[in-house]
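The complex is shown incomplete by one protein chain, all other protein chains being positioned as in the whole.
So, chain A:
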Amino acid sequence: MSNTSQTQTKAEPTQQPQQEQKPPVLEEDDEFEDFPVEDWPQEESEQAGANGTENHLWEESWDDDDAAEDFSKQLKEELKKVEASH
């Protein structure tokens, strides 16, 4: 883009009104909002670096040691009932 640097540094004027004037009528639940700036450096992105991890996003483990013991007991109880009913 021939004027990339201008776009970045001069992004302010058009963007200001979007922040200031938010008529509630236009605010839709599901609509993606305009960003207050057109572009930003990679460091300001959610994943800043190329090698960033997303470990914190998803639950890694299904294990729940405290509950496991309880379940084991509960299972034995229920097993008796299942066996009794057959």
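In this text, contacts are C-beta pairs under 8 Å (C-beta built on N, C-alpha and C of every residue); 3 or more make two chains touch, one makes a residue touch a chain; residues count from 1.
The rule is short, and it goes like this: contacts and distances are computed from a predicted model.
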Chain excluded from display, named as in UniProt, from "Rad17 cell cycle checkpoint protein-domain-containing protein", "Dynactin subunit 6", "Replication factor C subunit 5" or "Protein CSN12 homolog": "Protein CSN12 homolog"
Residues of chain A (touch criterion as defined above) contacting the omitted chain: 1-3, 6-8, 10-17, 20-21, 25-26, 28, 30-35, 37-40, 44-48, 52, 54, 56-64, 67-68, 71-72, 74-75, 78-79, 81-83, 85-86
